[in-house]
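Would you mind keeping the following structure in view while I ask a few things?
Missing here is one protein chain; the remaining ones are kept as they sit in the complex.
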Amino acid sequence: MLHVSNLSVARGGMTLLSGVDFALNAGQILVLRGANGLGKTSLLRCIAGLQNPVDGQITAPETVAYSGHADGLKGQMTVLENLAFWSSIYHGPSPEVALDAYELHALADRPAANLSAGQKRRLGLARMQVSGCALWVMDEPTVSLDADNVALFRAALDRHVQSGGAAVITTHIDLAIASAKLLDLTRFKARGLMGSTAFEEALE
Amino acid sequence: MMPDLGKYALEVNSSYVLSLLALGVIVGLYAKRSRAVKRDLAAMEAVHDA
Amino acid sequence: MIQLFLRDVGLSVRSGGGFGLALIFFLIVVTLIPLALGPDQTALAVVAPGVLWLGALLACLLSLDRIFGLDFEDGTLDLLVTSPLPPEAVYIAKAAAHWLTTGLPLALAAPVLGVLLNLDFETGKILCLSLLLGTPALSLIGAFGASLTLGVKRGGLLLSLLVLPLYVPSLIFGAQAVRLAGQGLTYDEALVLLSAISLGAAAILPFASGAALRINLR
Partner (left out) sequence: MGWSGRALPWVAAAAGLSLCSGLIWGYFFTPDDIRQGSTVKIIYLHVPAALMAINGYLLMFVGALVWLIRRQHVSVLAAKAAAPVGMVMTLIALATGAIWGQPMWGTYWVWDPRLTSFLILFLFYLGYIALWAAIENEDTAADLTSVLALVGAVFAMLSRYAVLFWNQGLHQGTTVTMADGAQQDNISNVFFQPLLLSMAGFGLLFLTLLLIGTRTEVRSRRLKVLQARERME
């Protein structure tokens, strides 16, 4: 479903990771590990199509569901309205399933602005369900979630991969997902290699 | 030596002075920045090559 | 795309959405003009077309940074660009929502405020028509400018600097049409050219703006 080969990723004109290779099939979860500032987020943004890689190739489905550091919620809209909006943008399944998965029924008519940080995060994760996309690309999904809610997330993730989906997740805590493949990005760290060689050519 | 500019001397002279001043300023700025960047780059490359 | 348009319109009408601020600004500008120029009725009627067009243009400028700014800050824009919706469609939906919540109310309010500046009813109709034809260009150009200055912190002033020169043709043709109408001359040509700018902007700017959005989120 996702195939990444010889990928180089840059941020702010500096190549952070190079030679990244991995493949992900339907039904698999890939957990990317690595220190802060290593380039995890930049790698995910490349996979989601928000950023162009410096080098290498990504084969991914046409649309993927991406979740970043910000949840992209509108405070003036209720929980249900937020989900319904994203469902219509993706032409995805109805919000009911997502409300079930993250036990958001009681909050459905509450404006998103009145939610706690953990509740907002749950709503952000519930958005992945209404996207209907097979590949989930998630950046630190469990930030500000307590143990119970991490369990909800794990259950939702399990259901997603069992129905033929796949997910790429970055995290710096152990999610304890038994089925997940682990990939430490530290060994792809770019050493002394910079982007923008064009200027050196121009100087010749 | 000065040409007789008649009653428009002020206009003509101020045009020439202002324009040459403006050109001088932009040339000066470009030359100054060019020198500064050239010097910084040379210093940086010297450190790198060493 | 229609969903995004409806959501943007809905958000701006709800509390804290800023709907109506442009209208209030427009009203205040029109109130201040006679205070600055003096109460002479004939003098006011002479400057009314230009003042009303300029007031509408400035009112339009006020809300531009909200078009993409709010969605950029809370991460929605990232999600919209990764969704099946192309950035060009995001731009069109947002510019259209901005027009519906800003340009259209301004166009409808202008003849009413024109009464305050001694603008006669017939000319007021042309003013309304010229604003209806011209404000789409203002929203489209403004949203383009907003997409360019997305990543710039406190980019409001820069946005005005970029957008105002682009507003020149619309302002000239729009105000000219009303002025000609006020003098009883034919104004068709100005209105046609005004609509041509709006149509042209709708044809070219989605691509420029879509590119700018992609570049900014990179």
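The chains carry the letters A, B and C, assigned in the order they are written, with residues numbered from 1 in each.
What we mean here is this: a residue touches a chain if its C-beta (ideal position, glycine included) is under 8 Å from a C-beta of that chain, and two chains touch if they have at least 3 such contacts.
Model, not experiment: these values are computed from the prediction.
Think of the hidden chain as still there; on chain B it touches residues 1, 3-9, 11-12, 14-16, 18-19, 22-23, 25-27, 29-31, 33-34, 37-38, 40-41, 44-45, 48.
On the side of chain C, touch with the chain left out of the figure occurs at residues 144, 148-149, 151-152, 155, 158, 161-162, 164-166, 168-169, 172-173, 176, 189-190, 193, 197, 204-205, 208, 211-212, 215-216, 218.
The criterion applied here is as follows: only the chains that are shown with their structure count from here on.
Distance between chain centres (mean CA atoms), chain A to chain C: 37 Å.
Chain centres here are Cα averages; for chain B and chain C they lie 42 Å apart. Remark: chain A residues 48-52, 62-74, 76-77, 85-86, 88-91, 127, 131 touch chain C in the complex.
Residues of chain C that touch chain A in their complex: 3-4, 7, 10-11, 14-17, 71, 73-85, 217-218.
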